[in-house]
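Excluded from the complex is one protein chain; the other protein chains are retained at their positions.
Right after this comes subunit A.
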Amino acid sequence: MLKVGLVGAGGMGAVHAAALAGMRGAKLVGVVDAREEAARRLVEQAGVAHYTSLDELVSAENPNLIDICLPTDLHKEYAVRAAELGKHVFCEKPMARSSEEAQAMVEACRKAGVKLMIGHVLRFSPEYRTAKQMVEDGRLGRVGTVRMIREGAAPGWSAWFGDNKRSGGVLLDLAIHDMDWLRWTFGEAERVYAKLAGTEQGLPGEHAVVSIRMKSGVIAHITGSWAQPDGFRTFLELAGTGGVAKFDSADTYSIKTTLRGEERLTHQLESPLEPDGYFHELQHFIDCIASGTEPSVNGEDAAQSLELALAAIRSAETGQVVFLS
């Protein structure tokens, strides 16, 4: 049984703790969070202890791996420290805030001989896996164009998302999901051109459009938005010489509930998956550690997705096309 130490008990920390609760071969042993009440909520559910620092958690529980669910600008510091302490590292996406930080993480894990995996969850989400499989099976013929959308209201649960220095904004935080899936499915990108609007334009959050030309020739369009009035939607459309495939999260709600309330109706939309992508990605990493195999989305791989997102940001800032080396 592998012991997992969780750092960061916010939104994603809670998701990971829930996934770990049902996982074979692993168990949560301790939680670290700067906000005691956040950590307390999770440890009470899981029946484990909370700690005030990573070092303290490690010396008390001696976990096999550290799961990092901290704000993006803290990933590097904690990943490097976990590696130094000889722990395998699972870290939420985006890998880091800069290429240098990502390299430092890869380097530290390599030196310590521990595994590093980044939580690019789309690679483990059934809808995106199904779509990739269709491409691989040739059911679309040769894919010509790809259209991806990831849009919703600005993340309201934590202020750090709105601080570009910490989160990297919508391109680094949100659109990177789609960029990673593109790379995973079609190989590396050749060039990227992006436009960004945000609070300066009067929007509630950032809104980005990205044009990506893959080395394979695929033309991809990504919308990443934190400027929608509400909700959250993902969309994928692949057009090929042999067919068109589409997935729209807005069309896949398998349970639509409407309840009469005191003042107004409440609506609830659900598309449940048990287990979901978050479970699968963690299970994959646990299995990799147990069997000594390399995880899908290792540090080097995720660093390339980070490069693509950073290139898109550079393009949006400079107005120039950015060619990837």
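Assume a contact is a pair of C-beta atoms (placed from the backbone, for glycine too) under 8 Å apart; a residue touches a chain by one contact, two chains touch by 3 or more; residues count from 1.
We take it that contacts and distances are computed from a predicted model.
Within the choices "cytochrome-c oxidase", "Putative branched-chain amino acid ABC transporter permease protein", "Anti-sigma regulatory factor" or "Gfo/Idh/MocA family oxidoreductase", the name that UniProt assigns to the complex's undisplayed chain is "Gfo/Idh/MocA family oxidoreductase".
Considering A:S53, A:S99, A:T241 or A:T257, the position touching the chain not shown turns out to be A:T241 (whole complex). Note on the undisplayed chain: of the listed residues A:K3, A:R40 or A:R191, the one touching it is A:R191.
Of the candidate positions A:L2, A:I219 or A:L324, contact with the hidden chain is made by A:I219.
Residues 142-145, 147, 191, 193-197, 201-203, 207, 209, 211, 213, 217-221, 223, 225, 227-229, 239-244, 319-321 are the ones on subunit A that touch the missing chain.
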